[in-house]
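Data block below; observations after.
Subset of chains shown; positions unchanged.
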Amino acid sequence: MAHFQTYKLFGGSANPALAKAIAEYLNMPLVDCTIKKFTDGEVFVQGHENVRGADVFVLQPTCPPVNDNLMELLITIDGLKRASAERITAVVPYYGYARQEKKDAPREPITARLVADLIEVAGAHRVITMDLHAGAIQGFFNIPIDHMTSLGMFCDYLKQTDLTDCIVVAPDTGRAKAAEKMASLLELPMAVIHKHRPRQQEVEVTHIAGDLRGKRPLVFEDIVSTGKTLGYGVDAMLAAGALPDIRIAVTHALFTSDAIQRLDRPEISQIIITDTVPLPPDKQIDRITTLSVAPLMAEAIRRVHEGESLSELFSLVR
Amino acid sequence: MAHFQTYKLFGGSANPALAKAIAEYLNMPLVDCTIKKFTDGEVFVQGHENVRGADVFVLQPTCPPVNDNLMELLITIDGLKRASAERITAVVPYYGYARQEKKDAPREPITARLVADLIEVAGAHRVITMDLHAGAIQGFFNIPIDHMTSLGMFCDYLKQTDLTDCIVVAPDTGRAKAAEKMASLLELPMAVIHKHRPRQQEVEVTHIAGDLRGKRPLVFEDIVSTGKTLGYGVDAMLAAGALPDIRIAVTHALFTSDAIQRLDRPEISQIIITDTVPLPPDKQIDRITTLSVAPLMAEAIRRVHEGESLSELFSLVR
């Protein structure tokens, strides 16, 4: 947009590889800055370029270590605000704490809202994010938020593979709507994994609504941490007669704890993830295929800056 | 709580019968007030009792006419604030605009968040509501919100009926989680209705994940307006082999347009609703059984006022 002096991309320390990829796509350098952590854990951020009047984008997914990454984001925004940046956009491909988006029991916090307030109070003018755990998190913000989705990317990729006998399986009832969208786009049937805790029993039992016999499941999950739930789901699908050729698509692959050990099993033929969150080399097993969100995020940034519509970036889906 | 001069219940014009029932349960009169609508449609509200220092509860579901009821609520709150009420609680058993809780397409509003902001800016200190269309709407508020549920009421009622061969059916994928809860509480299997729009075709096709053959469906829906979607669901269930003995539980029975005509069919053996929204006499067909939320709402009001925990009011569910 003509009225900004310029536009600039700040790459936080949470996902340097993605920052670099976006900067390359946009053919612009990352802002020269110092990000340091003192011995007491305090984070300090200082840019070395004038940002007065600039349209600044700060790339920082709030993946683990989530609190450090979040505070770094807030501190960066505060510094930019005080340095007179004209507009500050927090680009948060993975939005941590998204699963704390409602009170499921008394005296629980709604941390996903708290985080939205923190980002606003720090001084962000807008947010770009992707595949929020719940779409309503958009409403936690009063500033504009561009909510991208990886669904199109995953479907484009899957359509180039053999989809014979495939069925989309929602890994839990909360994901049934997402599964429906994928099933509709791929023109496949769907099933839903659900749970039930029988009276006087401690253990939850995993069931499936829908017929998996002789089918090759496609599971679409937004966030995978330890992979424990997904593991039970795989067992249940196999027990329900699914073929041992399960493919799992995951937007935000946190893969904490022993997630890799749990998912590195022969019945899972492929794990397709994105790079919203960095995956350390020792977790990059053969079974994993990574699709980069860099082109999508870069294009979103460019369009936001230029004032162009983002609609066509995800016109297929939603 | 000792520090309030007193507590008072304001009954708005949206659901006078429920207001009366709650007042009776609490054994207290409704506040004497004038609520009038001028010929130009402007609403005017004035209380005739001193409310200084009082803990005031305003009962006003924002059911149709939603804009009039919402504005009346906001105006009432403004008047109470300026009249020095110590604490104002908006008791909104049905929260209108809840289905506009996220952007599903570009340039859509998030009216459910807007409404939350309107209620806060008018001066409410807290909200009591029930069965929000999406739990995350709780996070649209920065003031405390007590989110009641009718699930327990419905299950208590259903448990006293014959549940043989019953199956809980989610009327769409967005309700799969609610269906899972009901199925778990009633120890029944479940199925999920989902939709699919085939390529180059205009009409959506309704499918079902799960086996309904020879089953008696129990459908749990939060809001029913025209009943059109529900009608298609009934057709699909019957086509999938369900017995023509379908029971439908609905928290917020708006039943607009020709909903009654659509639902008054022999395959639907019973429609169980609550009174969060008033149902005009001409819509109270035989098939409908109404469970009152008055005791639950009244008890919530009493506990909020007394500072007692509400947890046990819905300890079973959520």
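Each chain gets a letter, A and B, in the order it is written, and its residues are counted from 1.
Rule of thumb we're sticking to: a contact is a pair of C-beta atoms (placed from the backbone, for glycine too) under 8 Å apart; a residue touches a chain by one contact, two chains touch by 3 or more.
Note that the structure is a prediction, hence the values are computed from the model and not measured.
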With 2 identical chains placed here, what is the total number of copies in the full complex of this structure file?
6
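We take it that only the chains that are shown with their structure count from here on.
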Please tell me the distance, in whole Å, between the geometric centres of chain A and chain B computed from their C-alpha atoms.
32
Residues of chain A that touch chain B when the two form their complex
101-106, 110, 112-113, 117, 134-140, 142, 147, 170, 173-174, 176-177, 179-180, 183-184, 187, 189-192, 194-199, 207, 209-211, 309-311, 318
